[in-house]
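Questions regarding the structure given below will be posed in turn.
Missing here: one protein chain of the complex. Every other protein chain is in place.
Moving on to chain A:
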Amino acid sequence: MSDMKSRQLDLQQSVEELLQEATRQGASAAEAAVSSDAGLSVTVRLGETETIEHTRDNGLGVTVYFGHRKGSASTSDLSPQAIKETVEAACNFARYTSEDDCAGLADSSLMATELPDLDLYHPWDQSVEEAIELAIRCETAARETDARIFNSEGATLNSHNGLQVYGNTHGFIGGYPSSRHSLSCAVLGKQGESMQRDYWYTLARKGGQLESAESVGEMAAKRTVARLNGRRIKTQQAPVLFQADVAVGLLRSFVGAIRGSSLYRKASFLLDQLEKPVFPAFINIHEDPLLPGGLASSAYDSEGVATSRKDFIRDGVLSSYVLDSYAARKLGMQTTGNGGGVRNLRISSGDQDREGLLKSMQRGLLVTELMGQGVNMVTGDYSRGVTGFWIENGEIQFPVEEITIAGNMKEMFLGLQEVGSDIETRSSVQTGSWLIDNMMIAGE
């Protein structure tokens, strides 16, 4: 820990040098961020070590303002010479970018003044051998779960520790260490002509909070064999249940649509919806940036602005956009402390788990995987490839594949029937499964 503390002081000094150099070169304002990460990644396959990767990444970025002109530069080299050259490059750009009234640092009065320890740093003291052993236990469990598992893409253990420091010429400087560990496994199953692959993973700030290696392996295997002998279904309209891990994508699309940069560019399907119903009245969506141990926790945003708990959807009504100071100025509003995005976002959930929701749906499509990028953020048009299961009488009948679902996200959001209690916790955007009243399925 003390080692990390001194490293943090080093990085803070780099940030201060960057800001001083920027001022020395004539910038009227500047901001800088420096990060340093180190990690280990091991992959085993078929019981043998496949790769051992030692990672070490440094990054430094600076943005300078000459009045309302802006320039940026970044480098992976943290030496004093590189700092000087990087600031020079940024200043050079500021000579050619245009005068932009909205450009500049966030207001100094909004800077975070309290920087509590959010419990984000839990290095995992394990040797390479221990990491390999854990991955082998995970993969072995997957291979032993079902006789139809015949091959493997392996199991991977990742363990990363990082430090980030941000500062600006308002005098704000903040930094904190954080850790992130994950274990994943992907295996292949075969039955007759059908060959399928699926995976599972666990992710946490603390090594001890990961799901057990065996349960990750088993889950990967079960998901894989469940997909075997998938069929197509007829083209039709039907209700759709998005399993929690894929429903996260829908919630992310919502966030993308209320992000300031999409709004001022008029590139959002939720334009001019503030104070209007976007979801049914039973839905609330809020963020908690100060959540201790959260995957996206931070007391300040990417501009040093203090973050705070807030609602984006209150009783179905859009109550706030996701703004940084630039987008806020473009829209004539105030930043919401969301420079760099949302932090620990969660949608309110009902009391039924996935199985309960299947019973509510009775007949329809359960989506467990989405493919492709068919999400049009300007119009809200949505068309994706799907793997999942066909549901009759509230129960899984058979796996389905090679079909698509399509609709418009505005209507999908308003057509949300229920959100499950089966919250996906491996993401900084968290939700349970989503039951949507009706979508178009294209198949045979």
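Going forward, a contact is a pair of C-beta atoms (placed from the backbone, for glycine too) under 8 Å apart; a residue touches a chain by one contact, two chains touch by 3 or more; residues count from 1.
Here is the rule we use: contacts and distances are computed from a predicted model.
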Hidden chain of the complex, named as in its UniProt record, picked from "Periplasmic aromatic aldehyde oxidoreductase, iron-sulfur subunit YagT", "Metalloprotease TldD", "Serine/threonine-protein kinase RsbT" or "Thiosulfate/3-mercaptopyruvate sulfurtransferase": "Metalloprotease TldD"
Candidates A:100, A:311 or A:437 - the one touching the absent chain: A:100
Contacting the left-out chain in the complete assembly, out of A:267, A:333 or A:414: A:267
Residue, one of A:76, A:109 or A:393, that touches the chain absent here: A:76
Residue, one of A:34, A:112, A:405 or A:419, that touches the chain absent here: A:405
Touch criterion as defined above, residue of A:35, A:58 or A:126 at the omitted chain: A:58
Absent-chain interface as seen on chain A, which is shown: 45, 48-58, 70-77, 82, 85-86, 89-90, 92-100, 103, 128, 151, 153, 188, 194-197, 227, 230, 232, 235-237, 265-267, 271, 371-374, 376, 378-379, 381, 383-385, 387, 401-408, 440-444
